[in-house]
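What you see is part of a larger complex, with each chain still in position.
To keep things simple, chains are lettered A and B as they appear, and every chain counts its residues starting from 1.
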Amino acid sequence: MVPRYSRPAMTAIWSPETKFRIWFEIEAHATTALAELGVVPEEAARTVWEKGSQAVFDVERIDAIEREVKHDVIAFLTHLSEIVGPEARFVHQGMTSSDVLDTCLNVQLTRAADILIADIDALLAALKRRAFEHKSTPTIGRSHGIHAEPTTFGVKLAQAYAEFDRCRERMVAARREIATCAISGAVGTYANIDPRVEEYVARKMELAPEPVSTQVVPRDRHAMFFATLAVVASSIERLATEVRHLQRTEVLEAEEFFSEGQKGSSAMPHKRNPVLTENLTGLARMVRAYCIPAMENVALWHERDISHSSVERMIGPDATITLDFALARLTGVIDKLVVYPENMQKNLDRLGGLIHSQRVLLALTQKGASREDAYRLVQRNAMPVWRGQGDFLTLLKADPEVRARLSGEELEALFDLGYHLKHVDTIFRRVFGTA
Amino acid sequence: MVPRYSRPAMTAIWSPETKFRIWFEIEAHATTALAELGVVPEEAARTVWEKGSQAVFDVERIDAIEREVKHDVIAFLTHLSEIVGPEARFVHQGMTSSDVLDTCLNVQLTRAADILIADIDALLAALKRRAFEHKSTPTIGRSHGIHAEPTTFGVKLAQAYAEFDRCRERMVAARREIATCAISGAVGTYANIDPRVEEYVARKMELAPEPVSTQVVPRDRHAMFFATLAVVASSIERLATEVRHLQRTEVLEAEEFFSEGQKGSSAMPHKRNPVLTENLTGLARMVRAYCIPAMENVALWHERDISHSSVERMIGPDATITLDFALARLTGVIDKLVVYPENMQKNLDRLGGLIHSQRVLLALTQKGASREDAYRLVQRNAMPVWRGQGDFLTLLKADPEVRARLSGEELEALFDLGYHLKHVDTIFRRVFGTA
């Protein structure tokens, strides 16, 4: 976790204080459930709640105990017994450390997922607003970085909206993947703990009981979670890359907002660099990479080994904090993006009408030319334009073979921008439900 | 694609013959839709269907044309016009190559997904059968590779069942991700093709129309698809690793079926190696790795670039064929797995009763010992047993501090295997809906 790429709400989820609070809640709920089942005294459960709820867990004290016993949950329980007193011996009855650790991790991940979903919602809102603002702003569509045919800037943003809308759905599914609770004992047989304890704690922590845990919650769930984050990061990279391209000196159709006082370069004062989206590109690489160790974590040995733990101590915070930051940063970029419709128009005009070539091709075909002939006719008039030698419409008009099939008026009608944008409403209705 | 790790049904999806057949269907359906809209003559659509349906597309001929024009779809269309005749000029009207390519890829991926889902179903069936067969076969549960507490072999398989059941759900979701059709023209604006053509083709090809395509179907869909395959592969690795462990000489609780005539080693004739599950471990690594380029494919430039294409020509077949093979191989392994309950019992007995230590610990606590004292008492009697110096029950009975709290009879009662297995039915009901 790098502070400059972190936001407080997400970071707080991963603080030791939050962790110990969740551990306490799991242990205390389990004690209550055990009391209800008559396994431990009701009084004990009450004492645990009373003393524990008021207590501030002393992270340094717990760390000190852990250095001695080399076991984090035992260290916490020892500290808890310092707070609760003798009744603490009824805590953790029949449970194993992983019952606490894994349920806690899942609580943290679901909370992280909630923030990430809210982040995507904010991004979607920004995208929608800007998409409608530029629904009819014409811009060139590019394939291979080469001008193709016109579209609108709103359509570009609508595509991003649709993509992040899918990401939202995926995040909701990913959240469901890891929203489980396991209180099943040393190898998951409930030998020393009634399954009803698990059901109780699950309900209280707003999780579902894990059908079969084997000391651990199975890690295919977490693999799917982090893989989903990796896909969301890849979509961030796509939109960030689009902005980076648009801000290129030669394109300059949009720019990241550049605040007063900001310095683009220590050496070249005129520069306005797309540093936020470049930064997002890098952050996306990180979030993406984390999915590999998460997947390698799945094949734990037998009922469990602890190799997943060091991985999750890293990627749990790192992936969620980084993605949260990236989504928020991207939302800011989109929200404040400076758009230059006039430059879009300038770029549209750059190719001397070549962007209408397909339409000419189709018209020739419809007038009876074979596909091959039409292609040849269009290409021979397109090439000089491409080399900067003339205007496409003029050349076509001057080509007798073309004119044999299309009148000057017919040719002119083919060079109409509106023709390309007539279905923008359809696209918007599909994406936003309304145009 | 390595033939030895391939099965014919999946491989056939990726043959040029299948691809050209799908291309034909997409083009022909589009032509029909265009005819219904009055854009092209109905007669043309009929001719295309009639001639094309009977034709066998000549892969070598198409390749030869492609070598010249360096464009695969144009090569196909040229060949199609050789088959269909002049009416072929009405084919592909207003469409762009990607309309065909991307829709075809998605058809192939959905078919691949269907096979993979069926593969998982077969694996689930095998797991279920063997799980019920061994529902009550006691075996030691292990954490960290160290004996922990008893479970049953059926519970192990039930956990695998639950895991692959989740994988099935994920595959269904992954299939939905890529089951879309795009016929939207050069930059996705439907400039030259009515969106109703896309809707028609989608319906016929059993896909959903892509809300916004920008020449290409957005690659976040494919990233999610291949990420899901990677997670399934990781679950395969987990179960394969379990079998590999169980077949170790020192453990030998289960073995891959070893056919007559099979040779385990060219040098050591006695060896029976878990080569199938080791092979699966390697195959899982491959399927997992493919998710990285799939994710890197998301950030195409502007409306599209073609960098995704070479990746998909490789991982499209490689990931699906390998995963199909791996799932089928794993199903075979589970189906024919030779299980040695007597060895499981022998291993259970190996630790001289230490596996009951937690239960003793709990009993001591319930009899009033502090957690710390109970831990100390158990550990001091466990350690000699661990070193092979005696039997746990005997030592406990001889420890006066233990006996101060627990009678010999009470101690004996704590060494009961049934105690550990009493909730197996609960677990089975959760997983299979029935015990």
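A few remarks follow.
One rule holds in what follows: contacts are C-beta pairs under 8 Å (C-beta built on N, C-alpha and C of every residue); 3 or more make two chains touch, one makes a residue touch a chain.
What you see is a predicted model, and the numbers here were worked out from it, not measured in a lab.
The complete homomeric complex described by this structure file contains 4 copies, of which 2 appear in the displayed model.
Here is the rule we go by: only the chains that are shown with their structure count from here on.
One rotation lays the C-alpha atoms of chain A on chain B, and its angle is 180 degrees to the nearest 5. Our note on geometry: chain A versus chain B, Cα centroid distance of 24 Å, whole angstroms. Against chain A, in their complex, chain B makes its touches with residues 77-78, 81, 86, 88-89, 92-94, 141-145, 148-151, 155-156, 158-159, 162-163, 166-167, 170, 173, 177, 185-192, 195, 209, 211-212, 214-215, 218, 220-221, 223-224, 227-228, 230-231, 233-235, 237-238, 240-242, 245, 281, 284, 288, 291-292, 295-296, 298-306, 358-359, 362, 365, 370-371, 419-424, 426-427, 430-431.
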